[in-house]
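As structure tokens, the structure follows; a few thoughts come after it.
Every protein chain of the complex appears in place save one, which is left out.
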Amino acid sequence: MKFDFAANGGIFLEAIGTTLYIVAVALGVGGLVGLGLGVLLFVTRPGGLRPNAILFNLLNLLINFFRPIPFIIFIAAMGPLTLAVVGSSIGTNAFIFPAALMVSFASARLVEQSLVSLDPGVVEAARSMGASTWTIIRTVAIPEALAPLILAYTFLFVAVVDMSALAGIVAGGGLGAFALSYGYQRFDWAVTWLTVAVIVVLVQSVQYLGNWLARKALRR
Amino acid sequence: MKFDFAANGGIFLEAIGTTLYIVAVALGVGGLVGLGLGVLLFVTRPGGLRPNAILFNLLNLLINFFRPIPFIIFIAAMGPLTLAVVGSSIGTNAFIFPAALMVSFASARLVEQSLVSLDPGVVEAARSMGASTWTIIRTVAIPEALAPLILAYTFLFVAVVDMSALAGIVAGGGLGAFALSYGYQRFDWAVTWLTVAVIVVLVQSVQYLGNWLARKALRR
Amino acid sequence: GCGSPSSDTTAATADDAVISVGVVGASSPEWTVFTDKAADLGIDVEIRDFTDYTTPNPAVSDGSLTANQFQHLLYLARYNLDNNADLVPIASTAIYPLALYSSSFTSVDAIPEGAQIAVPNDETNKSRAIHLLAENGLLTLTEGTGIIAAEENIDTAASRVSVAPMDAQQTVTALPSIAGAVVNNDFVNDAGLDPADALVEDDPADPSAQPYINVFVVRAADADNERLAQLATIFHDPDFTAALAEQSADSAVIVDETPEELQAILADVQSSLAG
Amino acid sequence: MAEPIIAFDGVHKVFEGSNRVHAVDDVSLTIDAGEIFGVIGFSGAGKSTLVRLVNGLEPVTSGRLVVDGHEVSALSEKQLRAVRPDIGMIFQQFNLFGSKTIAENVAYPLRLAKWDAGRRAARVAELLAFVGLTDKADAHPSQLSGGQKQRVGIARALATSPKILLADECTSALDPQTTREVLDVLRRVNAELGVTIVLITHEMDVVRYLCDRVLIMENGRAVELGDVYQVFARPRAQVTQRFVAATMRDKPSADALGRLAATHPGRLVTVPIVDDAHTDAERSSVFARHGLEARVIYGGIIEISERPYGSLTYAVTGADTAVDAALADLAGSGGYTEHDRATLPNSEGHR
Partner (left out) sequence: MAEPIIAFDGVHKVFEGSNRVHAVDDVSLTIDAGEIFGVIGFSGAGKSTLVRLVNGLEPVTSGRLVVDGHEVSALSEKQLRAVRPDIGMIFQQFNLFGSKTIAENVAYPLRLAKWDAGRRAARVAELLAFVGLTDKADAHPSQLSGGQKQRVGIARALATSPKILLADECTSALDPQTTREVLDVLRRVNAELGVTIVLITHEMDVVRYLCDRVLIMENGRAVELGDVYQVFARPRAQVTQRFVAATMRDKPSADALGRLAATHPGRLVTVPIVDDAHTDAERSSVFARHGLEARVIYGGIIEISERPYGSLTYAVTGADTAVDAALADLAGSGGYTEHDRATLPNSEGHR
């Protein structure tokens, strides 16, 4: 192991902190926006609560426009916008901005998918009581689809941790960048696997939490 | 535009072909393995059809061990195995192998998530007729959860197209690598966006298909 | 264990009908020249395009490739040491200068205290960039820093600037939001930078630049292969060097060392790294 | 009171699709405020669909439907929202919120109506006590039996004391005693709060016990509509006759007649009991007047809308001529049916 953990452990700890920060903000902000977009997809889809072909197709187009763009190209393309919004085109925050955008698009799809198998009967019950579309979403659709939603966000959590490895592209730091530059690129597998191990432990804990919450939400 | 499409269009067309090949095989094989793993997660989860805490936790651990590993590191780590299986550690097939593995893990999660909100009543009906667990999966669980499953695989399709951009790491070719080396790395945004546009068109068509199938599967 | 890569029947060898050469950035025009010239020699060459520096060397080691050309001797030395590998250079191409650019400042002296400089994030280029910045007074390195320098070798208290390692390509993109960027030569031309605008660059003619000679690399077993030796001559074909020069906006310094010379330098570098 | 609160005028509902279904076919009728209006009909007749038009869960295909002064057939989903809180609905398939507890399910409409927490809790407790599910307040629907789920649905629909209550088979999963209790509540909310109730049921007992008027549907059409007593006593449409016949247990089947003939001597005569004061006394005493002994051997008299209704089968013994004379009298006052022993199955014994 070429990396001297005793002397430079600070760099490693900082990388952990950075990853947590990236994941928290990108998943927090992107996940929330994605929830909104996903709900909108669900509501406007043909046969949905408020079918709206124009909005639905527009959203579909938008999401599918951005999602398949290779992330490194997306980061570069967003550069000017990132600069305008974040104030810099490099660094952790400059990574979080495009990452959160990508998370929004991905989570929109997962949210839509979780909602789509909802029992129409319960939606109808709420409608019959005069609940507005928004109220139905908030008090019926989301609570009823909570188990798949929790699993979807757990999935996203792992995806974002994975994605955060790319933060190094714009000097964003984090565990992934650490593993790449101190381990992988130096062909130092000890450092690589140690870092990966930390990531895995983080991810496992969150997955356990997610599974447990989903089970509670199912109440069976 | 520095790339001369008239003279070197073949390279571009080949890239399209390579991407289609990567996506078809990685999604085909990985998606199938993932379906199996996802079903296994669904079946063995506490309160599932055949609860098995050991298998369930093992699968969870396995999937969560691999998923968060930065893909580039994963490719390198898989190198020797890829060489043994595919016969080369570089090229399109050498990329497809680890990609299909990652797709398996990701699709396992999405499949689990699609199945989890299944109405227990229909499973019970099939059980009451003496259907085996495997038969229930095949003839009830999957057909009943078809709409979210189709959306999950549409999601994965886009994710795999996105992932295929990394094929260049092992000289695997494809549109993503083309966009990177002929567009992005040469600061040729015209080529970059043209390539991205082709990817987007591909993805949009598949998404339309997915939405349409999901709507049919919902039969509402 | 069993079935080691070198004995694998599918391994690419110098005797194969088609010789596969790994490069990073096959879109560069010189590679078209290369394959054409090889065809003239009756050798079928397949250029394999990598987007990442880390993979082409293991691919030669495990026999997936016959040869590669993308790295300088320092990077190769590092690889050999880290992986107990024995890849050898059999031809040289050029030394590319590494230069500092800025869109805000016109001289090194103008760069203010506490500024950030973008540097490539791969180990050897990062090290070279750090050395460049140190030589020009922007950084102070700690005692005993060797040929490979990293962030931990920077005496942050004594340094005027800090470094931000990032994707080599991204250093150019970062220019608007950072005081300066050390840009790999590969990107200078495509990014529309003018080498003349560089604030500082290292001197390719200086002997200390020898580790940065770019080389054509094969497995040790293939070091004396006839066909590969034939291929190696193409690197000094005037058409090839002209294409190379054009691609680097005439900043590349063409180097023509013998294989023995190159291998001697490599051995030097390796031993200094190991020590 | 007798003001229409729901008015259908040439209303149609068509489900398009691979095979088109004309679920509601040209229905015109009015339901008065404060009325308990029953809807019966065979499975698939369009009852649920008709009721779902009232609160706009299904849009009307054509025709005019006015509910509580709002022309719901012309309102947008958004405008319908203002009308719906006044219309409670009990669903045939319960449609409980699986992610909420029983108490939360019942509290849901109160939340929508923005009741404060204190009043809400009190009302929920009251409703749960009423449907006998106080101990299940914190359970989830998946832990309830079918009847318990139905009771939660009833409590939820009644929570905000709506003006109109749409009850789709609201007692079909309930045992007789719970059914009776629920019907008593419906009667009470109708009598005390003036709630108009539209009630779909397949149990004629429920109609009989509760409804003022009853609509009979068949293939989407409103084939008969009238006072409950009138519909029972003089069913006109064929479907109504089948309905009444299938429900009432007062006419013996052929098998039963065979057994009755075997155990009872005399001639077997079934006499309908329909309330019309003048002839009742006369009919009842007709056998006695002719010096015959007549024993009730089958059938029954119950009350519908507080009026006697049914039919009795007598075994009449005495001189044949006297019997003939008595039957002639009956023919003039409501009719009778004599059962010919020769045609009955297994009727050995008294021949």
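Just so it is clear, A, B, C and D label the chains in written order, and each chain counts residues from 1 on its own.
Quick note on the criterion: contacts are C-beta pairs under 8 Å (C-beta built on N, C-alpha and C of every residue); 3 or more make two chains touch, one makes a residue touch a chain.
Bear in mind that the values here come from a model prediction, so they are computed numbers and not experimental data.
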{"item": "Among B:Ala53, B:Ala125, B:Ala190 or B:Leu209, residue touching the chain not depicted", "value": "B:Ala125"}
{"item": "Touch with the omitted chain, as defined above, among B:Ala77, B:Val140, B:Ala179 or B:Val196", "value": "B:Val140"}
{"item": "Absent chain, residues of chain D that touch it", "value": "15, 17-19, 21, 40-45, 47-49, 92-93, 135, 138-139, 143-148, 150-151, 168-169, 172-180, 202-205, 242-243, 246-247, 249-250, 252, 255-256, 259-260, 263, 277, 284-285, 288, 293, 295-303, 306, 308, 310, 312"}
{"item": "Residues belonging to chain B that touch the chain removed from view", "value": "50, 119, 121-122, 124-132, 135, 139-140, 143-144, 146, 217, 219-220"}
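Definition applied: only the chains that are shown with their structure count from here on.
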{"item": "Chains touching both chain A and chain D", "value": "none"}
{"item": "Interchain centroid distance [CA atoms averaged], chain A/chain B, Å", "value": "17"}
{"item": "Distance between the centres, which are taken as Cα means, of chain C and chain B, whole angstrom", "value": "35"}
{"item": "Multi-partner residues of chain A (at least 2 other chains)", "value": "72, 76, 119, 180, 184, 220"}
{"item": "Residues of chain D engaged with two or more neighbouring chains", "value": "142"}
{"item": "Complete list of chain pairs which touch one another", "value": "A-B, A-C, A-D, B-C"}
